[in-house]
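For this depiction, one protein chain was excluded, whereas all remaining protein chains were kept in their positions.
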């Protein structure tokens, strides 16, 4: 199997989706630019033409509404937001419209729309160019939310999102774009709502999202070597629907639970996962659940502050140790 | 002390704030209308004039930005959203701007803005006229969020919000507007971040927000009478900052925890409170934490469906019984 | 019934069109009057924004639309739904919150849909469905279909940034979408002059590279002719247009009352507009030109009245949605 970059895996998925289904089109800021979205769209406009791969004015709500409307007319748009921060402008269309349309009209109409939002944090970009707002999306009925962490999943989840028939938020991180992994050439799906065990372990369950899966694995290796703590690392891949069973069965084994999500702590993804564990996995729990997240503060610019703002494997190691000590 | 309605308590707070501080003004859809915001603004435009109490075009983001800008210039606007559903249009200004400005510029500037959002659910209004999105607000660093449940707190929290010096989301429910309670005539504050025990009890802690406090109290009475279950009902009043100590000390006593918030369950306020309890109150917990919330679905129109969609004291009773059985 | 109407429209003489316009306006009027009555009786519970007074707009525009053209609407959507050919029984059942409703009792008055006749839904968020119409037109245009999409909205929608973004995207890509503004002088309790710095809404069109028209929205023939021109042009790929129809709602913003008692507008103003009733106006013309006789009109009226009354009977005896379906259709099953 070919080993390719995360960004190339997305490119491949888009290529194959555009090739296979004439109703698929790619729309959003930067999709025709060689650099704007990290090389993920390279070559697409040349191959599929300006009718099916096109850039838009910066009119996030209008463009999102247009993508929703096209989906209502049977198209399958992939709508890109080069940063989640810009998405607030489009919340009305995403939530009041895309997410509601199927339910509100009794299941008669559907919105087969993929909203691809890129987390682009760090690099001294500060508070308006760094946000991860998956928790808000997860809160909305009618939106599915996926967060791939490997090139394999990047491709397979994109295919699933585009062919799902519902509005699906596909959230990925620029920090993953250069990572490499095996990716089958043919088109395949990674099912929405199925998580995966990235590393088996018996002492503590660490559930991590997106880029933080890599940090969790790094932490697990270090903990195994230095502390003889055997960490099970779970990647839910899709946070809505969520593979609750996978979480609970791991917890049953380990009795300890740490959730890692690089977004604001209060009301974050970690809160929901902790709540699930504290209600449905209570009998397995041997220690307090723990969260690794961003502090409740906007992202600062100075890299000195960024270093303490963003959690790493070290932050995870510390939390796991606290949890296991108990 | 005078016994007045919840809506009158708000009216009194606004009146006194406008009277005391020339920098306070009231802006938003319906503030000059006799009915639009449930009578809360009656008489204000007559007393303080169209310069300080004024209606706006339906331009939620622009108007919110204008309120933020006025706050940056030293004014203390109270900005009304007659429904939270309309607020998505304004998320960019609320989150990228109002919530960030103080931090992003190193504490030099501040945004003394009260965003008053009204939950107006039920009545067959359906999915776009019923939402409670306090969880999204709670997730945002730089925003405080209060949810009064009594006329006393309605007044005292409004005064605190307007004089706080930060962007404060004041969320109330129309279902509370006709409720009555004692309200001092003079201006007073209810501190942000201080919860209150509404009913003492020893078997189970029920934390409820806004209108659901009333349902929780009803449930507690019924449970006491019919099941001999002694429920402690806590009203956090402010969900950010949150009175964690009050929650934890009640939990220490009861060992059981149910959180009631009439908003979507996944990623809701209940998730955060459950997570806090499962990490910081773990040693006190004798049973799984439980959540009473809305199901993860948009609000339906038909009143037959509304009846099963919105939780009531009955839903609370059921959850408490499940929790106490353990 | 709808099929017949459609055929009629396509191959119809000017006289037939006039009669058809009359029937449609009257159908809307009678339906709305019935709705008002049922709201007053608390038979209908959901907030209903009545279309009485504005019938010429939906009617005149929809007369040139095909079934496979799309219409998007607002909180005030009964008229648009009916004019596009939506079923009366399903509409009334929706207002009653019944499972036989056009949105299965999930949407209520503000959220109607009838995909089979190209009525794709109405949004209760001001300006919310406008970009959707643009998007449908985008899909049509990408597929090189000769279909057209229509966004109906009020003067209030012109306050929202989304309206401008939609106008710009449509103008930029020359999409087959018609923006129909029903300027009824008010956005809830706010007169348009307290909302817009410049109330000549139609003039904004040219700053988005499209034609803008301001017409008498109570003259159904003028609406029909202007809309036909714009729709035909859009169908030929000549791009979008904005039509500002000056009109008036007789009832208050929501529900059956008149907003006079609340002091939101004057009785004189209302009376002036009632005198400009679009239906009376066409009726007079039809009588004068001998296209319909008084007794024919009587017959049409009672036929339509019966259909409306029947819809209320149908709605009332229809079942409510099953509680167990509450969580169905949050997502489409694949």
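Details
Note that the chains are named A, B and C in the order they appear, and that numbering of residues resets to 1 at the start of each chain.
Please note the rule applied: a contact is a pair of C-beta atoms (placed from the backbone, for glycine too) under 8 Å apart; a residue touches a chain by one contact, two chains touch by 3 or more.
No experiment lies behind these values; they were computed from the predicted model shown.
Within the entire complex, contacts from the absent chain reach the displayed chains A, B, C. The chain that is not drawn here is touched, among residues A:12, A:41, A:108 or A:128, by A:128. Screening B:32, B:93 or B:209 against the full complex identifies B:93 as the residue touching the chain left out. From the set C:159, C:188 or C:318, the residue in touch with the chain omitted from the display is C:159, counting the whole complex.
One of A:33, A:179 or A:312 touches the chain omitted from the figure, and that residue is A:33. For the chain missing from the display, the contacting residue among C:35, C:168 or C:183 is C:168, taking the whole complex into account.
One chain is missing from the display, and on subunit A it is touched by residues 29-30, 32-36, 55, 57-62, 85-86, 89, 123-129, 295-298, 300-305, 307-309. For subunit C, the residues in touch with the chain missing from this view are 159-165, 167-172, 194-198, 200, 203-204, 206-210. Touch with the hidden chain on the side of subunit B covers residues 25, 51-52, 56-57, 59, 61-75, 92-93, 96-97, 101-110, 141-142, 144, 163-166.
Assume only the chains that are shown with their structure count from here on.
The chain with its Cα centre farthest from the Cα centre of subunit A is C.
Centre to centre, using the average C-alpha position, subunit A and subunit C are separated by 41 Å.
Centre-to-centre separation between subunit A and subunit B, using Cα means, comes to 30 Å.
Multi-chain contact residues, meaning those touching two or more other chains, occur in subunit B at positions 61, 85, 89, 126-128, 295-298, 300. Looking at subunit C, residues 101, 103, 105-107, 111, 123, 125, 128, 161-162, 330 sit in touch with two or more other chains.
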